[in-house]
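To keep things clear, I will list the structure first and then write my remarks on it.
One chain of protein is taken out of this complex; the other chains stay put.
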Amino acid sequence: MAIITLLTDFGTADGWVGEVKGVLATHAPAAIVHDITHDIPPQDVDAARLVLARTWRRWPRGTVHLVVVDPGVGSDRRALAVSAHEQWFVGPDNGVLSPALLLPGARAVELPVPVGAAPTFHGRDVFAPAAARLAAGIPLEQLGSAADAPVVRRTPQPVRMADGRLVGEVIALDRFGNAITNLPGTMVRVVSVGALVLPVLRTYADVADLEAAAVVGGSGFVEIAVRNGSAAQQLGVARGTRIEGHRAPA
Amino acid sequence: MAIITLLTDFGTADGWVGEVKGVLATHAPAAIVHDITHDIPPQDVDAARLVLARTWRRWPRGTVHLVVVDPGVGSDRRALAVSAHEQWFVGPDNGVLSPALLLPGARAVELPVPVGAAPTFHGRDVFAPAAARLAAGIPLEQLGSAADAPVVRRTPQPVRMADGRLVGEVIALDRFGNAITNLPGTMVRVVSVGALVLPVLRTYADVADLEAAAVVGGSGFVEIAVRNGSAAQQLGVARGTRIEGHRAPA
Partner (left out) sequence: MAIITLLTDFGTADGWVGEVKGVLATHAPAAIVHDITHDIPPQDVDAARLVLARTWRRWPRGTVHLVVVDPGVGSDRRALAVSAHEQWFVGPDNGVLSPALLLPGARAVELPVPVGAAPTFHGRDVFAPAAARLAAGIPLEQLGSAADAPVVRRTPQPVRMADGRLVGEVIALDRFGNAITNLPGTMVRVVSVGALVLPVLRTYADVADLEAAAVVGGSGFVEIAVRNGSAAQQLGVARGTRIEGHRAPA
């Protein structure tokens, strides 16, 4: 049975998710629907893009990922369906699907907007029906014509300085107040955040309660954490805060 | 396989949803369970009623909707199961099921309270078992005797004035801070909110960033929005705020 995952900024309390799931249950009754999240901050395309980047590779072949964070809904931004790595991805052409579009061999088609679709709710009227068709085995090419040059957004890359430092930044804060950076865990042994210098340890529990730690997170990037506390609150780090990486103690 | 949807104000953190889903998995093992939401504000019957009104029609024939927002749990308010439009609806007799009860041909039965049911948790002990039985194919009439005159709550209707204005109100605020009104999108071309006059546009992106817009939402009613902002915060609109509709620019 095909799997459809949902990744949106809809929240659940307003019923939009309930409408989308109803459309999927009607048009792809045999599909299994899994919630990734509906708690992306409203309109935060980059947050959704990062969650997609972290999650898609864990799903089996044939999974359809429905990703709707869509500030430009109803405008001339295109609607896309993408095939990559034997999975499918459906969502607006605003960069949110970049993790799929950047995969080798990715193909994208532009979805037509059905007559009668609400210009304010393409999640229900454009994207969900397309996801249902893919889950039902309809080939990508039957959903629309090839889409040239889809919008791609990239996570900022760290910069290597002449003295060997790797200058990166915080790209996300998580629920635990951990600050996730763009510094690959394989490339640095020590990080500095302003005047604070932290060796990269194995895990949060390698420091005492309420102490700061740098560790390698589940996606392979360095995180700044405070054990049983919040790095975001206690260290004042935020998205964009500069973090430097060093190969050996500074 | 039968579908059961869940629409409650339980939140998830306290485990009530986990108990209800366990009861469903035990008594209707072949049913597919979908969360509509558990984030209805506590005790907000009208918010749940509006979500049900928006969502039920998207679901296929045979779906069972379990709707529990129940400030009067354990009192003499009745427990209902309703058949309407080839779907089923289970919940308290406090108006939350009105979108089903108002459908042509709707039939309601009163569910008996099983011996031993917790007077504080009918979601688990009365409504979930009834939903499981309907999902398993047991006819409505076997669940209880006909319920006369169930409680119906209606969304306030706009009023047509002698000068042609349609006087309505905000009936809900959504996660994006959009104010959803009771003015049908087919009936008005311009709305006014206090001194602010807004033409009804196609979609949010038809105005500049942080500007106010009126658009027709996914359910066909006029919404007041602020692009990439919050109408609730920036315009000070709330549930009940008066909104006037005009057929032509005022």
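Letters A and B name the chains as they come in the text, with residue numbers starting at 1 for each one.
Methods note: a residue touches a chain if its C-beta (ideal position, glycine included) is under 8 Å from a C-beta of that chain, and two chains touch if they have at least 3 such contacts.
Note that the coordinates shown come from a computational prediction; the quantities given were computed from them, not determined experimentally.
Novice: For the chain left out of this view, which of B:Q43, B:S145 or B:Q233 touches it?
Specialist: B:Q43
Novice: For chain B, which residues reach the chain that was dropped from this view?
Specialist: Its contact residues with the unshown chain are 9-23, 25-26, 29, 33, 35, 42-43, 71-75, 77, 118-121, 124-125.
Novice: Which chain A residues would touch the chain omitted from the figure, given the whole complex?
Specialist: These residues of chain A touch the chain that is not shown: 3, 5, 7, 32, 34-41, 47, 50-52, 54-60, 63, 172, 174-176, 202-206, 215-218, 223, 227-228.
Heads up, the rule we're going with is that only the chains that are shown with their structure count from here on.
Novice: Can you give the whole-Å distance between the Cα centres of chain A and chain B?
Specialist: 30
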